[in-house]
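What follows is part of the complex, with its chains left where they were.
Order of writing sets the labels: A and B. Residues in every chain begin at 1.
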Amino acid sequence: MTQTSDITRPPKEMVAALKELGAATIAGTLGHMGFRNPHMTGILPQTKGKVIAGPALTLQCLPQRPDLFSEGEYADPETQLHRHVLYHVQEGDVVVVDARGDMRSGIFGDMMSTYFKGRGGAGIIIDGVMRDRPNVEQLDLSLWLKGWSPNYHVQTDIYPNAVNVPIACGGVTVMPGDIIVADDDGAVVVPVSMAEAIIEDGKKHAEWEVFSREKLMAGADLRRYYPLHPDAEEEYQEWRKAKGLTS
Amino acid sequence: MTQTSDITRPPKEMVAALKELGAATIAGTLGHMGFRNPHMTGILPQTKGKVIAGPALTLQCLPQRPDLFSEGEYADPETQLHRHVLYHVQEGDVVVVDARGDMRSGIFGDMMSTYFKGRGGAGIIIDGVMRDRPNVEQLDLSLWLKGWSPNYHVQTDIYPNAVNVPIACGGVTVMPGDIIVADDDGAVVVPVSMAEAIIEDGKKHAEWEVFSREKLMAGADLRRYYPLHPDAEEEYQEWRKAKGLTS
């Protein structure tokens, strides 16, 4: 019988704090920490305005060969690993699929997506495509994909080979249990070991940015207000007082 | 004088039945029938929510050469084959263009699109781009394209060479008269000779899928409900009774 291993999930508060920061702030901090490209390039949000964070369950696809995959034997659902990655889904999990960029095989369709929704999955990220878009979109899932195809998951060149192993997705390595954060900027990976430092860094986001944004929108000088120049410090303090803000 | 041949159109009921099934169901069935990839890859719906089906009128473009195409002689509209494919349009027809992936020449613009709309065309599929998007979008056509360009149809590298000949579009061969079905998943081709079998297969779509979807959405076990496991048969029958369904 097919058995695949589960992942270790990070603390809920850690995930929630990262979600609060958003993909751009996280990617920037990771960049300064030496992680040049945490962004899964070419994998686009399919519905505007969604923000998710959650631990990664991974699915690895490989090119088909008749000795490793045949549609006949595959008729037994329990041999289909794209189902098994879903069996592991818990509330808030994110499924990440390495489809090796394939644009012709839809990894999940209507029924799989409904099951994922029913289990409370947070989102799906695929270096490839999904199918049944007219139905899937009614489920209001959070999806980052390269696109859509009416073809099913093993219709052309690939098949699911392993669950919860290290994969690459959109040019980024994803380990099972890594935290994924995705919004309209795209999806980034956060190694659990780097999460605390990122959250800490995020707290430094200064109150003066609100002040500066207001000034810049009114046409003020970028050199004076971003970053905040010492010359503008007094003006900033007045603004704080006017807003009733106390240090 | 330029003469191009028309196509043989399939029965209206056949087209309607295929439209009912949608691209994903058709692609899946074609896949099981040995048609690995009926999906025109990379050709995207330009307006969400459209569904069309209809026989294909085809237009073949080729790279420009001065002995085969010159903008001067081409000034006579009757020599312009992108017009001729439109002359054949009847209510419900789909125009499919092999633009060889060119992203820099807009095959149809505002006036051609209006004429197409006026004749009752069902949709346009292009392995390339259209132009005049601000105006064309007001016509509420159903379009699957690689994108848009302000350039006109022979402005850069290609010109229309033949009407209603076999073409390739998005990596799929399209014969004049094939049935095209397109929705948010993309566009698929249905050879007329395979249409009846597909429609027949579609009827087998079981009533239990409605039951299962309801269960899965509530977080139930995929192994039990999709596909429907014998253990769940009794539960399913109860559900049917409750719904007032009789076999």
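Everything that follows uses one rule, which is that contacts are C-beta pairs under 8 Å (C-beta built on N, C-alpha and C of every residue); 3 or more make two chains touch, one makes a residue touch a chain.
What you are looking at is a predicted structure, and each value in this text was computed from that prediction instead of being measured.
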Review point. Looking at 2 placed copies, how big is the full complex in copies?
Key: 6
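Keep this in mind: only the chains that are shown with their structure count from here on.
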Check your understanding: If you fit chain A onto chain B using only Cα atoms, how far does it have to rotate, to the nearest 5°?
Key -> 120
Review point. In whole angstrom, what separates the CA-based centres of chain A and chain B?
Key: 32
Check your understanding: What does chain B use to touch chain A in their complex?
Key -> 22-24, 26-28, 31-32, 36-39, 41-42, 44, 49, 51, 183-186, 188, 209, 212-213, 215-220, 222-223, 226-227
Review point. Of all residues in chain A, which touch chain B in the complex?
Key: 71, 77-78, 83, 86-87, 103-104, 106, 109-112, 114-115, 117-120, 131-134, 137, 147-152, 155-156
